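Let me give you the structure first, and then I'll get to my questions.
Only one protein chain is missing; all other protein chains are in place.
By written order: A, B and C. Residues from 1 in each chain.
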Amino acid sequence: MSLDGWIHRKSKAAGKAARKHLDALPDGLWTKCPKCGEILFSKELEKNLMVCNKCSYHFKLASPQRLEVTVDDGSFVEMDAGLSTVNTLEFPQYDAKIQKLTAASGLNDGMVTGTATIGGYPVVIGVADFRFLAGSMGSVYGEKVTRLFEKGLAEKLPVLIVNCSGGARMQEGLLSLMQMAKTSAAAGKFGEAGLMYIALFTDPTMAGVHASFAMLADVIIAEPGALIGLAGQRVAAQAQVMKEPPGYRLSEWQQDHGMVDMVLPRREIKDTLVKLLAAGSHGGSHGA
Amino acid sequence: MSLDGWIHRKSKAAGKAARKHLDALPDGLWTKCPKCGEILFSKELEKNLMVCNKCSYHFKLASPQRLEVTVDDGSFVEMDAGLSTVNTLEFPQYDAKIQKLTAASGLNDGMVTGTATIGGYPVVIGVADFRFLAGSMGSVYGEKVTRLFEKGLAEKLPVLIVNCSGGARMQEGLLSLMQMAKTSAAAGKFGEAGLMYIALFTDPTMAGVHASFAMLADVIIAEPGALIGLAGQRVAAQAQVMKEPPGYRLSEWQQDHGMVDMVLPRREIKDTLVKLLAAGSHGGSHGA
Amino acid sequence: MALSVLDFEKPIAELDANIAELKRISEEEGIDRSADIEELERHRDDLIAQIFANLTPWDKTLLARHPNRPYSLDYIRTIFDDFVELHGDRLFADDNAIVGGWAFLDGNPVMVIGNQKGRDLKERQFRNFGSSKPEGYRKALRLMHMAEKFGRPIITLVDTPAADCSFGAEERGISEAIARNMMEMSLLKVPVIVAVLGEGGSGGALAIAVGDRILMQENAVYSVIPPEGCAAILSEFQRDPARAPDAAAALKITAEHALEHKLIDEIIPEPVGGAHRNYEGAAKFVKEAISRHLAELEKVSTKKLVEHRYNKFRQMGVYAETQCENG
Partner (left out) sequence: MALSVLDFEKPIAELDANIAELKRISEEEGIDRSADIEELERHRDDLIAQIFANLTPWDKTLLARHPNRPYSLDYIRTIFDDFVELHGDRLFADDNAIVGGWAFLDGNPVMVIGNQKGRDLKERQFRNFGSSKPEGYRKALRLMHMAEKFGRPIITLVDTPAADCSFGAEERGISEAIARNMMEMSLLKVPVIVAVLGEGGSGGALAIAVGDRILMQENAVYSVIPPEGCAAILSEFQRDPARAPDAAAALKITAEHALEHKLIDEIIPEPVGGAHRNYEGAAKFVKEAISRHLAELEKVSTKKLVEHRYNKFRQMGVYAETQCENG
């Protein structure tokens, strides 16, 4: 159950690529904290699971990094990596964007799914990658999340989804919107079988993802300070007459408002996942 | 479906007795409205279903009056009239109170139940009578409500309960409290069978009755201006630091707060009941 | 309320005015101008046909938002009998941006639920411009579960610009409410028919739009984001809300496109010149479609109904797939 394994096995190149598209400013040895401005020794930062040791800012993680801090070493087996985007609507510039992102990240989409173990408990896991169009949900994303639930259902395994998304993907129009209904229906069918669904909300978990399968988890854990809500900040700003109250829609605020079960520092998440999986992994003696 | 039948068939003595223990000041020809002070011609008042034609104050109705304005003429058949109170706790003065109330009202308890038709639709109906210890719920009341649901369940009939109660009956201690759980469980079992349960809230519908079977109705109708809430006014006043806002916990306020489906003047209630019974009386083609 | 006139409707409105004037004159002066009137009316109808045959997605957006377009309660009054409106979510409040209750369709009880916009300024505020807060969606869910309990079909009428996303709505979990409704609707054991009658505004619409049949009026729009919002966010449109017409085209928000992508089942026709020119006519088309689909669904077993509904949404989406070594 070591949480430190990820740093030793992570390739330097992958780490750099991740940081480039996330929020660190890599200059080799040193990394600047985007929140407090502190210049951090990169090795120390990585050892600290990419959490600023001055202000506790939780750096965004690319999907490989997230998997490394979350699942047992070497246990992840990817599913459905062959799914890729089709620009059905012939939306302007969409093809070019996708090609560029795929080349830069090595990803076909902002949702990476597969099977793994966590503390020895087998799970089906989905991890969002913000580098890929802000982790937005289009047809591929929705299909992967749906297959994730279906895999869990077929194998009677719990599901864990790590969210990091700006919402539905505009470039696929109504097809993207319908992924909300599709993934929510999949979560419903999965839940009816009495299987556990855990969600982790990282910064940001927004809009079409937040307002569909993400909020339907049995247990929701949030990383500190993550922005969580329906309306993007631009839309929210237009809709509000008053100024936003401090902490508005951040993890801690969402817990106070009953919408997440707990806010946990990155280092404490895996231990809690293991306890939850112990509680929910195998069927109980009484059932519906 | 005439709403005026009740006045013609109602005995003068019953009417007077009812008013005496309710809120009218009978002096034969004239009745004073307790809300606006208007002196009303008693015959007109009765024709107007005991609603003040100046301020629309809805006079409390005794159970026979309520039945007359609610069910089809002559259709009511009482059930479980033989149930009566036992002072198991040997609570001070309780026996004497019950004897006095029974003598004055002819009732064994503040809940009168039976079968009837409304617009031709058969229903099982319960009507609270405020004259009997403020319609408070003790063992007899809880048993009658429970049997009401069980009768509905056995005969696949919808249930209508007209509430008028101050809450649980202190004089039966924990036995009274448990009537909340007992009646709520009965409502739950009834509801699982896909049968319709309609509640009418009249002034007042409070505390242990409000916080149990009353709030569990599928559809809740309230008479205008009825006080509806958990804490009695004395308790509520102690609990509040601020002054009560206008209309606090009255029917209209409860509708704004999502707790009742509609506020209807007494004269409009029966027509709406008939429509609801038409929608819910017989099983649909799809079922759980 | 006076008839509002969209830019592209102006030629029609002019002809309407001419016809009205001619009628007035012929009546006042007792002169028979019926031939002229008939010709003008024919001309007006040709013009309407011509204009409506060439509407852009943005034109349809404006039509879907037309201030004179019939709203849910207009349809409910026309299509159903004995509507008994039910209020409240039993949790927090009654939301006037969603209406719902028992009603009878050709004598059969159904639960009807719809987004509700307001006509004049006061009513618009009362209805929060048709944008629901969590309590609206939770009321809708309560009513849907009531319908399920009694084995009655559910009809939803969709017409909302979007869900409300004010402080209060976020505080009370607007995302949770939308998500839960979609999930619960996918599991309902009774037939659910959805009619998109005006604006199908993103998650705010979808929260009452998961059903066995999704019908859509020919001038309604259904979109993942309002075209103005899309134009304002994407550099493809210079982040300029004024380029909303281009975004509307790119987003493919019309009923034809939705049908093409199998996201809806059928397009409900509107009377000549749009629903706002003829409420009765519009309602007649909607009623016919709902009744017909309902009759079909009544024949399906509960098990198949829920299974088909799942599969219907399961199939939505377009993607490519290649086999991977790690698949």
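We adopt the following convention: contacts are C-beta pairs under 8 Å (C-beta built on N, C-alpha and C of every residue); 3 or more make two chains touch, one makes a residue touch a chain.
Every value quoted in this text rests on a predicted model; they were computed, and no experiment measured them.
Visitor: Of the chains that are displayed, which are in contact with the missing one across the whole complex?
Guide: Spelled out, the missing chain touches these shown chains: A, B, C.
Visitor: Decide which residue listed in B:Lys60, B:Arg131 or B:Arg249 touches the omitted chain of the complex.
Guide: Of all options in B:Lys60, B:Arg131 or B:Arg249, contact with the hidden chain holds for B:Arg249.
Visitor: Among B:Cys55, B:Ala193 or B:Leu230, which residue is in touch with the absent chain?
Guide: Spelled out, the listed residue whose C-beta touches the missing chain is B:Leu230.
Visitor: Out of A:Cys55, A:Ala154 or A:Met262, which touches the unshown chain?
Guide: A:Met262
Visitor: Among B:Glu143, B:Asp203 or B:Asp218, which residue is in touch with the absent chain?
Guide: Only one of B:Glu143, B:Asp203 or B:Asp218 touches the chain omitted from view, namely B:Glu143.
Visitor: Mind listing the chain A residues that contact the chain we can't see here?
Guide: Considering the whole complex, chain A reaches the absent chain at 191, 194, 196, 215, 218-219, 255-262, 272, 275-276, 278-280, 283-288.
Visitor: Residues on chain B that touch the omitted chain in the whole complex?
Guide: Contact residues on chain B toward the absent chain are 77-86, 88-89, 91-93, 138-140, 142-143, 146, 168-170, 172-182, 184-189, 191-192, 207-208, 210-216, 229-232, 234-236, 239-240, 242, 244-245, 248-249, 257-259.
Visitor: Mind pulling the chain C residues that touch the left-out chain?
Guide: That gives, for chain C, the contact residues 90-92, 134, 138, 171-173, 176.
Everything that follows uses one rule, which is that only the chains that are shown with their structure count from here on.
Visitor: Taking the mean of the CA coordinates per chain, how far is chain A from chain C in Å?
Guide: Their C-alpha centroids are separated by 33 Å.
Visitor: Which residues of chain B are in contact with two or more other chains?
Guide: none
Visitor: Which chain C residues touch at least two other chains?
Guide: Residues of chain C touching two or more partner chains: there are none.
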